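Of the protein chains in this complex, one is absent; all others appear in place.
Chain lettering (A and B) follows the sequence in which the chains are written, and residue indices restart at 1 in each chain.
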Amino acid sequence: MSSTATAISHGVPPEAGLRAFVRRLKHGDEIAHVITLMFAAGILLITSMLVYELWVNSHLSRTKFGWMFFWTRVWDPIFDNYGAAPFIYGTLITSAVALLIAVPLGLAGAIFLAELAPRNLSDSVAFLIDLLAAVPSVIYGLLGIFIVVPFVRTTLGPALKASFGYLPLFQGPNYGVGFLTAGIVLAIMVVPFIISVSREVLLTVPRDQREAALALGSTRWESTWKVVVPWARTGILGSIFLALARALGETMAVTMVIGNAPNISASLFSSGDTIASVIANQFAEASGDLYLSALIELGLVLFLMTFILNGLARILIVATERGAGHPS
Amino acid sequence: MASATHGKNAAIPGLTPKVRITDPASAASDKDAHLRFQISNLNFFYGPKQAVFDLNLKIPAGKITALIGPSGCGKSTFLRTLNRMNETIRNTRIEGEILLDGQEVLKMDVVGLRRRVGMVFQRPNPFPKSIYDNVAYGLRINGYQGRLDELVEHSLRRAALWEEAKDYLHKSAFALSGGQQQRLCIARALAVDPEVLLLDEPCSALDPVTTAKIEELMFQLKDSCTMVIVTHNMQQAARASDFAAFMLDGRLIEHTETSKLFTTPTDPRTEAYITGRFG
Partner (left out) sequence: MNLRLTWRKSLNGVMLTLTGVAAFAVVSILFLILGYLFWNGGRSLNWDFFTKLPKPVGESGGGMANAIVGSLKLLLLAAVMGLPVGLLAGTYLAEFGGKTFAYVIRYTTDLLNGVPSIVIGIFAYSLTVLPMRHFSTLAGGVALGIMVIPITVRSTEEFLRAVPGSLREAAMALGASKWKTIATVILPAASGGILTGMLLSLARVAGETAPLLFTAFSNRFWSPGWGQPTASLPVMIYTYAIAPYDDWHRQAWAAGLVLLALVLVANLGCRFALNRRGSARSV
């Protein structure tokens, strides 16, 4: 550094020059530390601001409707009366349908990949399934509109009505869009997460557990289902929570196939909306402060729901990684 | 604490009638009953690499046979062919004949085989279930709903674990110490009343006191249960087994009564091994 050179050429005692050198050296480190720290803190700032903005901008709606917001079934922009109930219902129903389809499918696939398939095949298939997770939501929506909706309208719907039409679940007119279709599309979007995480968790089960079961005369299925899967159950549960958190926040694919109406209906063929889909549908055209505020309050609710679910999922998955094969 | 059973078909104390889960075919060849296993011309391959070469061995019933030899000599591999556990590894190949009481092991139903030939592993591997459920596992998958409590107690007694575990049956198996867990694994293996118990270095992860307990256990079990034990501990082989087989580089070098093998080995390689010149 130049200070040393200057010090020598001007006859300044080398120790003083050295001290200055060291100071500047440390100074450089200081700056780097501070700069990177500031950017890291920036993330904290962004996140806090996000929560703050959600809170503040939903103030109008929160103060006007209070806790009744969650029970009110009316969503009426014309008379400025808003309630979240239809969308909470829609979110729960579509997520339930999605999980009912995706969990058995995902778990079965994960079992196949972790226990039965040779390692190479398992890795390649896992890679392909990870690609599925990268497909944008709007593309799933596209396929939803042009493939799943007609399918539900012409094939699945009538079949369900024929076999189970006496259940309120399958009554009412079927136009192809609705809770069932949205649930199916969500299931397709969420299955890769379940398979991916469950497979990883199953692969960590110690080999000798499986061997012990086999050595006792279990069939492969018995050793998998009664020993390996129970060992991994915490992590698998975590993967389900993760999938649920994703399903809750999924917007585009759902908006495109759910029918967009604030309905609460027992029928799976009914049109409806989820929290995410109603925001997507109505936000851009929302006129009026209360309208907008109500939508933002919905956003706040969605944020809290996913926050809690993701938190739980993390705890469960971390617990598995710490070797929680021990029964609770 | 010791089991009171002797012989293959004795009634288990406290239980009437006989509880034995017998495969009717196994009683057939009585003339070879003194030999539990007859292995002929056994060759075993991991992919292209051969691990066992032309092995011929007779394992007597009601006795403890020890397999000794340096690391990598193939003794564990060979042990695992006896209950076909090697089939869980990909790309393995086996040639030759293994007879269990006169029946061909390689041709019989593998699930049934493993019920008759049990295994205890190097590291204790209890299931993440309670002590009771661990022992009952084998019984349950074979459909024995009835006298589970008694059978569980019987197995735990045979494994010398009953006194220590009887008040904690529904606690997690992981609450036990290492030595206790291994005895639990023995109890679990014994619960389905196997004819043979294969032990793959069962004491290598345990302390000397626990090891001694397990050796005593083996001695008490051998009448009702033939045992084949792989061990790298020569002192253990010398004191705990009736017959010993020395293997080197995948080949059987010498097989005779333990006392003879350790005092007057016929093959120079055996002598070199037991005097500690290698391995």
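Definition applied: a contact is a pair of C-beta atoms (placed from the backbone, for glycine too) under 8 Å apart; a residue touches a chain by one contact, two chains touch by 3 or more.
A quick note: this is a predicted structure, and the numbers were derived from the prediction, not measured.
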{"item": "Contacts of the hidden chain among displayed chains", "value": "A, B"}
{"item": "Touch with the omitted chain, as defined above, among A:Leu186, A:Ala213, A:Leu302 or A:Leu316", "value": "A:Leu302"}
{"item": "Sole contact to the chain not displayed, among A:Ala245, A:Leu268, A:Ala294 or A:Leu316", "value": "A:Ala245"}
{"item": "Per the touch definition above, residue among A:Ala40, A:Val74, A:Leu100 or A:Ala266 touching the missing chain", "value": "A:Ala40"}
{"item": "Residue touching the undisplayed chain, where the options are B:Leu100, B:Val120 or B:Ile141", "value": "B:Ile141"}
{"item": "Touch criterion as defined above, residue of A:Leu92, A:Leu105, A:Leu156 or A:Leu169 at the omitted chain", "value": "A:Leu105"}
{"item": "Residue of A:Ala85, A:Ile145 or A:Ala319 in touch with the missing chain, whole complex considered", "value": "A:Ile145"}
{"item": "Contacts of chain A with the absent chain, listed as residue ranges", "value": "25-26, 28-29, 31-33, 35-37, 39-44, 46-47, 49-50, 53-54, 57, 104-106, 108-109, 111-113, 115-117, 125, 127-132, 134-143, 145-147, 188, 191-192, 195, 219-222, 225, 245, 248-252, 255-256, 276, 279-280, 283-284, 295-296, 299, 302-303, 306-307, 310, 314"}
{"item": "For chain B, the residues touching the chain missing from this view", "value": "21, 109, 111-112, 141-143"}
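Everything below uses one rule, namely that only the chains that are shown with their structure count from here on.
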{"item": "In the complex with chain B, residue positions of chain A that touch it", "value": "118, 206, 208-219, 222, 226-227, 230-231, 325-327"}
{"item": "Chain A-facing residues of chain B, complex", "value": "83, 85, 88, 90, 111-115, 118-119, 121, 123, 125-130, 137-138, 141-142, 172, 174, 185, 188-189, 192"}
